[in-house]
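Of the protein chains in this complex, one is absent; all others appear in place.
For chain A:
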Amino acid sequence: MITLYDYELSGNCYKLRLLMGMLGIEWKTVPVDFYPGREHKSDWFLKINPLGQLPVIDDDGLILRDAQAILVYLASKYDASGSWYPRDNPALLGEISQWLAFADGITGTASAARLHDALFYDFDVEAARAGAHRLFRILDEHLWFGEQEGRSWICSAAQPTIADIACFPYIMLSEEGGIPRQDYPAIRRWCDRVKRIKGFSVMSGVFPAGPAKAA
């Protein structure tokens, strides 16, 4: 069984809980006291991940770090439908990788602002917020044009991909870093669509969506 080294309030850990829930995978949690205990910098954890970062999974002896990398692995191995990470579609894989990198940018900005405000990290919060707004503007326009073309998800696919999962958590948690989303209506509509994917789960700070209006 998969073991997830997990911190409840981490958006990066939540990415994996989300996808595993949607894929119907069972897993075992090893809680890591990221805050205030800084257990991710402890000797035992650094042996598992020398970068001292969460999340990490151990799948039958295969140890992987980095939320985006683990999403690729989980979808490739456990998604029988092949829709979350379609290995036979090079153009789509390119798109997915592009937005996985974009998700890392969201972590570097929106998540940094949240760490500053809630956990007192010594970051330049104004720069982090400005950076997040720049990325949110780009994603909002991308989603808006997609909607005009009948596309519901970040990538050019009829189904959600791991790019949607990678971008979702730190966008949903952005207000905890002082980054409101009222200027991004297409992002807000997309967030509600993600919340309605079968198997969706919440984390602290993320609430479920109400039922969709009948079309």
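As a working rule, contacts are C-beta pairs under 8 Å (C-beta built on N, C-alpha and C of every residue); 3 or more make two chains touch, one makes a residue touch a chain; residues count from 1.
Here, contacts and distances are computed from a predicted model.
Visitor: The chain that is not shown, which UniProt protein name from "Pyruvate ferredoxin oxidoreductase", "Na(+)/H(+) antiporter subunit D MhnD", "Aromatic ring-hydroxylating dioxygenase subunit alpha" or "Cell division protein FtsI/penicillin-binding protein 2" does it carry?
Guide: "Aromatic ring-hydroxylating dioxygenase subunit alpha"
Visitor: Among A:81, A:148 or A:204, which one touches the chain that has been omitted from the display?
Guide: Checking each option in A:81, A:148 or A:204, the one touching the absent chain turns out to be A:204.
Visitor: Any idea which of A:58, A:95, A:147 or A:175 touches the chain not displayed?
Guide: Within the whole complex, the residue contacting the unshown chain is A:175.
Visitor: Give the residue, chosen from A:33, A:126, A:141 or A:192, that touches the chain omitted from the document.
Guide: Result: among the candidates, A:33 touches the missing chain.
Visitor: Who touches the missing chain here, A:8, A:95 or A:147?
Guide: The one listed residue touching the chain not shown is A:8.
Visitor: Just the residue numbers, please: which parts of chain A touch the chain that's not shown?
Guide: Interface with the chain not displayed, on the chain A side: 7-9, 31-33, 35-37, 39, 117-120, 175-176, 178, 203-205, 207.
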